[in-house]
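Of the protein chains in this complex, one is absent; all others appear in place.
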Amino acid sequence: MPYIQVTLIEGYSDTARIRMSERITRAVRATIAAPLEGTVVAINEVGPSSWMRGGKSFRSPGPEMPEAAQLVRDFLTAMQERDLPRAEGFLAEDFVMEFPGAVRMRKLAELIEWAKPRYKAVAKTYERFDESFGDDATVVYCYGKLSGEGLDGKAFSNIRFIDRFTVRNGKLADQTVWNDLAEVRGK
Amino acid sequence: MPYIQVTLIEGYSDTARIRMSERITRAVRATIAAPLEGTVVAINEVGPSSWMRGGKSFRSPGPEMPEAAQLVRDFLTAMQERDLPRAEGFLAEDFVMEFPGAVRMRKLAELIEWAKPRYKAVAKTYERFDESFGDDATVVYCYGKLSGEGLDGKAFSNIRFIDRFTVRNGKLADQTVWNDLAEVRGK
Amino acid sequence: MPYIQVTLIEGYSDTARIRMSERITRAVRATIAAPLEGTVVAINEVGPSSWMRGGKSFRSPGPEMPEAAQLVRDFLTAMQERDLPRAEGFLAEDFVMEFPGAVRMRKLAELIEWAKPRYKAVAKTYERFDESFGDDATVVYCYGKLSGEGLDGKAFSNIRFIDRFTVRNGKLADQTVWNDLAEVRGK
Amino acid sequence: MPYIQVTLIEGYSDTARIRMSERITRAVRATIAAPLEGTVVAINEVGPSSWMRGGKSFRSPGPEMPEAAQLVRDFLTAMQERDLPRAEGFLAEDFVMEFPGAVRMRKLAELIEWAKPRYKAVAKTYERFDESFGDDATVVYCYGKLSGEGLDGKAFSNIRFIDRFTVRNGKLADQTVWNDLAEVRGK
Amino acid sequence: MPYIQVTLIEGYSDTARIRMSERITRAVRATIAAPLEGTVVAINEVGPSSWMRGGKSFRSPGPEMPEAAQLVRDFLTAMQERDLPRAEGFLAEDFVMEFPGAVRMRKLAELIEWAKPRYKAVAKTYERFDESFGDDATVVYCYGKLSGEGLDGKAFSNIRFIDRFTVRNGKLADQTVWNDLAEVRGK
Partner (left out) sequence: MPYIQVTLIEGYSDTARIRMSERITRAVRATIAAPLEGTVVAINEVGPSSWMRGGKSFRSPGPEMPEAAQLVRDFLTAMQERDLPRAEGFLAEDFVMEFPGAVRMRKLAELIEWAKPRYKAVAKTYERFDESFGDDATVVYCYGKLSGEGLDGKAFSNIRFIDRFTVRNGKLADQTVWNDLAEVRGK
């Protein structure tokens, strides 16, 4: 039954307003057992001269946040295509990666070096992306299967993995990886 | 700047209303770059005779959803305490677990059997729980470190793991586990 | 889809608020093709110190209007029971009745006299009451079947009639009657 | 005192919004004794990307309902002009008419036949139309005076009648007629 | 914390809406100790067919009130420039002035005559204008320093004064003056 009315300054894109409504719908229904068809979100847009906080009116809407899951997808695509400069464009200055065995690296070039003695090639297919919204960051989880070619030239496939990314201010702050490579192939 | 007004039937607990407000705050701020101190949520409660949808008035609020992360914590505590009957109380009828190596099991008893040839004891410490709200289910991710005692009697510790749970209608529908046990200890 | 929020001073009965919500629901859906299950009415009650119009705050809610159809039913019951004093209590000072043949009367006693040379007894059964809300009055239509005993002692039944009442300020201002008595029995 | 705020998707005509406001005003004031000048209706229009119910946003407003009384007027005009094809366009498939004496017909052509042995010509003048809004249909009552020419060539006039129409989904579902023809002229 | 939502008919200028928001902000914060940055005013504009009071819709917004302090400034400028016709344009028909010694005058020409035996020239500098909003009028206070030249040719300066104006319907209804001229220069 809940009815949610959002008052926003005008100028946000259709995409942002629809995405906000979807996310509010889910946030509400994760909290109370409200029927989906009875959960309504309406966004009331007001002009810049019709909104004042703290005695100041606003001139324009703030920026829209990129969809964190899409940002991660785009980064992963760049990595898949071995376009390191593009991939680095997604990273925060203090980006850090952690791989199985708790190996920590900061540079994508390090990662490439690290992988060399492990496999000739690897590719990921994704089953699902989940976003978890925090106060200052969104966490993105994605998981699926690895396939590739070992150093011995043998193909491997269907190996489970999961990645966790923290997205803050439109940049990836960290990546943490777990997978079954050691489980399946031996360390 | 956004102002979000929720109209709810009266009767939800303080906890539910505060949790809803927090989640809406995060959902909104994950979508637009709104300053935290300018994001306001107000909940307007109306009595049962003051709410009508579809020509019908309501008698009482619907149930509150359990906090999915807490549900997972409670299940994990029961497992830690080897209280299988209590742990089973958290599971949906068609609950399924998936462990490293893509091993799939349905019963907690199976899990106990499966673990026997792998280690004598294992304990988990958690770094963090993340919730991701979907249309019909909430996904909970938690990760941290495993410690325990191997079959050879040697202690192991600080081994990375991550669990993923789907919580639907107040029950755990599935659990998926990734960890570094094979990476660190050999398969 | 429409969402209707009514701000009312607190103190109206549950019945009044539910009835208002039903009537608004119908008023809206008679105007636009809104799905019933998507039409929501919420009533937001404010205390007497929280409502000001024209620089004046209010002390209490105004009276509730009687349900016009019920008022008519009660009058008709009193008439059926030949309780003229009670029936007269429902009538406005300038009440006027009009019967088939455009016969106009002002007093219930006149009506009794008028009926004497027409039938020994008459009773009404009602199929339906309809209310039509105007700016200052509600019109009530009710129709059904007459049965009774003619002057010749023969029973008659199943004779169509319709009554129209104007209800203003909680009193019946007029009654207009059409029926098939002449059609069926001859004048 | 009541203040009624309607949230609607943008795109409804001025006529629909004014009519809705008038009808809500009357619905409210038929329920509580609110002063006319203190009864306010405001319609808040939101764009298609600013409205979500059940997790879905809407593309456009639904259709507006025809004004039921006008639909009846148009039908009656077509009948008056003996334009049967046009008149039939207003009728639901299962339309049924009931005339004095409880005569029931389904086709306008039947009605013409039925009237032939009753009068040479008949015309109606209307005093008033009343609408009563139900959950799925609007009932329209109209009444006034019949005049015409009897089979004997004599003019008759000033004969009371009342019609009742059920309007559902923009079509006339039924018509019920009461009048004084038999009362005045003899059966 | 308060959130104030104003529903206005569309068409008021940006200036009027910003000014209204500022004044409401101050009115609220003069009443409760609300933090400035938590006080939000949003203006929701509705079209002329989306607003109905007393069963009537509106065609256009009413006029905006001139800023009373500015009106007073403009009058004072005209006086300073000895442009009496322009200055008189600001005055209500029954305008009355009161000067030290409780001298009352109605015409600006009288004032000029009255001043002649008092000083050769006088000029005002203003430190501040304050507006006080009443039910039907706004009172403007302004104060500052007088300087000029006495009849004896000697300059005087830095003499305290305060003016009080009642502004009603866009015209000055009265002016009341207090100053230190007698205190400083002797009567």
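By written order: A, B, C, D and E. Residues from 1 in each chain.
Criterion: a residue touches a chain if its C-beta (ideal position, glycine included) is under 8 Å from a C-beta of that chain, and two chains touch if they have at least 3 such contacts.
If you're wondering where the values come from, they're calculated on a predicted model, not measured in any experiment.
Visitor: Identify the visible chains that the left-out chain touches across the whole complex.
Guide: The chain that is not shown is in contact with B, C, D, E.
Visitor: Of B:17, B:53, B:124 or B:160, which one is in contact with the hidden chain?
Guide: For the chain that is not drawn, the touching residue is B:17.
Visitor: May I ask which residue of E:64, E:88 or E:149 touches the chain that does not appear here?
Guide: Going through E:64, E:88 or E:149 one by one, E:64 is the residue touching the chain not shown.
Visitor: On chain C, what residues meet the omitted chain?
Guide: Chain C touches the missing chain through residues 7, 44, 46-55, 57.
Visitor: Even though one chain is hidden, which residues of chain D still touch it in the full complex?
Guide: Those residues of chain D that touch the unshown chain are 1, 3, 37-38, 40, 42.
Visitor: Could you please point out the chain B residues that touch the chain left off the display?
Guide: 5, 14-15, 17-18, 21-22, 25, 36-45
The working rule: only the chains that are shown with their structure count from here on.
Visitor: Return the chains shared as contacts by chain D and chain E, ordered by label.
Guide: A
Visitor: What chain is the most remote from chain E, judged by the mean position of CA atoms in each chain?
Guide: B
Visitor: Please identify the chain with the largest separation between its CA centroid and the CA centroid of chain C.
Guide: A
Visitor: Quick check: more C-beta contact pairs at A-C or at A-B?
Guide: Greater number of contacting C-beta pairs: A-B.
Visitor: Indicate the residues of chain C shared as contacts by at least two other chains.
Guide: 1, 3, 5, 26, 36-38, 40, 42, 135
Visitor: Run through the chains and report each pair that touches.
Guide: Applying the touch criterion to every chain pair yields A-B, A-C, A-D, A-E, B-C, B-E, C-D, D-E.
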